[in-house]
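This structure is in structure tokens; I'll ask about it shortly.
Only a single protein chain was left out; the remaining protein chains are all shown in position.
== subunit A ==
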Amino acid sequence: MIFVTLCLAGCTARHADALVFWTFGPEGEAVAQLLPDFERTHPDIHVEVQQLPLSAAHQKLLTAIAGNTTPDMAQLGNTWLPELVALHALAPLQQRVAASTAVAPPDYFASIWATNVSDGQLYGIPWYVDTRLLFYRSDLLKQAGFDAPPRDWVQWRRMLAALSHPGRKVYGILLPTNEYEQLLSLALQQPDPLLRDGDRYGNFESAGFKRALTFYVDTFRLRQAPVVTNVEVSNPWEEFGRGTYAFYLSGPWNIGEFRKRLPAAEQADWSTAPLPGPDGPGAGLAGGASLVVFRASKRQRAAWALIEYLSQPEVQQRFYRLTGDMPPRRSSWNSPLLRDDAQARAFRDQLERVKPTPAVPEWERIAVMMQQVAARAVAGELTVDQAAAEMDRQADRILAKRRWLLDRAETKR
């Protein structure tokens, strides 16, 4: 009994002064290697990194908020941020940034920074960025008579047509029908917003979204992409290397995967290109993860010190080397490691043209719904017009509570 009590006391004593930092995914291991330097310069702060699997992250966060057991700080996908802001879980950071010399807002890619602002308040500092663009087989393109990757949809369509041979099970591009990022990237290239009236209703019946959906669905109807989900494609890298797909619309982590998984002889045959837009290089998705501090934390000052440390360009470059996650600061990209990397450069280019998704807590759900309806259009169950109307109908239902809350807040005022 005494032993147990002592043990418990010992454990709580150790936890009491540690800064608890939750990470989701492979970043946890990498950040653990960056921490010794931080703890050397801040001897009074002991950081305890707790790694959580990405698949359980969302549940874990909500449970922690419901049970009032949030950590001091965490890594957070920037599309989740509005949800946690709505839950009043995050501490505002504007004042700390204003007083800081280490974190300089103008140095960050503007749209990525904007994803951390909700109702004019800043709640997170971008940690790494993520956008989707084209991986392509330069040798296959050359064989088909194209010298450069596509710059707009017309060129892209022409290349997809030239590179698709459905009879031989060879397709221009791989677009898994259960991933929403691809269609969303095309939709963000349009001038119309995805939600309307202060994010109260869906705006999927806009001309712009229908244009994006038409391009997306046509790619399948013309048999330039196979109708498969990512569950069925167990090894997209090998298939890409084998030439089953000439294009792959995906994120920066795949640079590392392709370098690791493709044999040396094939390494010269692929590269990356910014996403082609309707007319000229187009916008893309502003994804990635931010560092946030929880409102309930008693160690917010220490948490901010760690955020400042992790935001330094040298530290971000080390982090890139460890994980392949791309830094959100322009000055971090000045290292030769990133500047001279041809495959990373396309991302640098794309990052200047990324657009954030609507900052509402329901967004993730709406995006998943959008993709489910789009998959039905791809399967031929719905026309583009019917699919757009169905998306609006479902989005309006998902946003019903938000409308009620906003209307109530207005009548109070």
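By definition in this document, contacts are C-beta pairs under 8 Å (C-beta built on N, C-alpha and C of every residue); 3 or more make two chains touch, one makes a residue touch a chain; residues count from 1.
Rule of thumb we're sticking to: contacts and distances are computed from a predicted model.
Choosing from "Copper oxidase", "RNA polymerase sigma-70 factor (ECF subfamily)", "Sulfate-binding protein" or "Carbohydrate ABC transporter permease", the protein name stored in UniProt for the chain missing from the display reads "Carbohydrate ABC transporter permease".
Within the whole complex, the absent chain has one touching residue among A:Q33, A:Q50, A:T229 or A:N334, and that is A:T229. Which of A:T177, A:Q224, A:S290 or A:Q316 touches the hidden chain is settled by the complete complex: it is A:T177. By the touch definition given at the top, subunit A reaches the unshown chain through residues 58-59, 62, 65-66, 83, 86-88, 177-178, 227-229, 231-232, 234, 361, 365, 372, 375-376, 379, 381, 401-402, 404-405.
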